[in-house]
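The complex is shown incomplete by one protein chain, all other protein chains being positioned as in the whole.
Here is chain A:
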Amino acid sequence: MSAIVSWPRYVWPQVALSQRVYWQDVAFALVGAVMPVAMGIFPMVQVRDLPAMASGLRPVDLLAASGMCVSVIWIAYAVINSAARRRETRTYKRLRATPIPASAILGGEAVSAALPALVQSAVVVAVAVGVFHVPLPVHWGIVALGIVAGAVTIALLTFGVSGLLPAGELSTWIITPFVIVMWYLSGSMTVATGSASTVDRIADYLPSTAVVQIVRTGYFGQDYVAHGLSSHPHLGLGEALGAIHQPLGVLIAWAAVGYVLFRTFFTWEPRAARRRSRRAATR
């Protein structure tokens, strides 16, 4: 069996294992399950009665689309928890003692972290459509592309950064402020985006903002990359795909950064153990 053909055969057992372990840690699972949904829906509740903007959309419409991205950004929290914790407890080392390829272990972990995000995104849209009468997405494919590309990029970045961070619990505390800042700056929890402030200009180059721009453009069939919140022409699928080239490029660039970080810093074994090996060898 070739490596490419056999890869999924190993990923799914890892996904099943990661999911089982995830749901056994009740406190962590509840936070992971509830928090992104709450943070996706709560902003919509706050703006539900505000009038339509220049684009013809209500703020609640806009937040429905970007609310889907809250859970994608949250993937960083789930990945860092498993990557740092399993490294420190040497569970990764044990997994690598089996025939599962190293890439399938991490792929399975990433898919396991992304699965709840997909469900959470669907819940946010369902609530938006059912409760706040938000229209359904115009270009489903672009919405899906934004979510998948965002999930892959954020998972890769987080695995890369995990090599620089200490043990599991501490790593989640360190990464949480970054997740919150990305939520806020990306526009996933606010309607404000596309302004000319320095912070917003910087935010345009964050992976989280790129995900929101792609998903909003696909959801409404309007250009939320170049036009911000101003008046928007309707875009066909081809035009919408053309409109998202910049945020897609931003995601690809961040994915490349994540890959370099991963190759440079990711370790399968505890950082302390590597130092101990060096010390033991000097005796």
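Definition applied: a residue touches a chain if its C-beta (ideal position, glycine included) is under 8 Å from a C-beta of that chain, and two chains touch if they have at least 3 such contacts; residues count from 1.
Throughout what follows, contacts and distances are computed from a predicted model.
Going by its UniProt record, the hidden chain of the complex is named "ABC-type transporter, ATPase component" among "ABC-type transporter, ATPase component", "Peptide/nickel transport system permease protein", "ATP-binding cassette domain-containing protein" or "Multisubunit potassium/proton antiporter, PhaC subunit". Note on the undisplayed chain: of the listed residues A:Thr91, A:Thr190 or A:Gln246, the one touching it is A:Thr91. Only one of the listed residues, A:Leu17, A:Leu118 or A:Leu206, touches the absent chain: A:Leu17.
Touching the omitted chain from chain A are residues 3, 10, 13, 16-17, 20-21, 24-25, 86, 89-91, 93-94, 96-102, 268, 274, 277-283.
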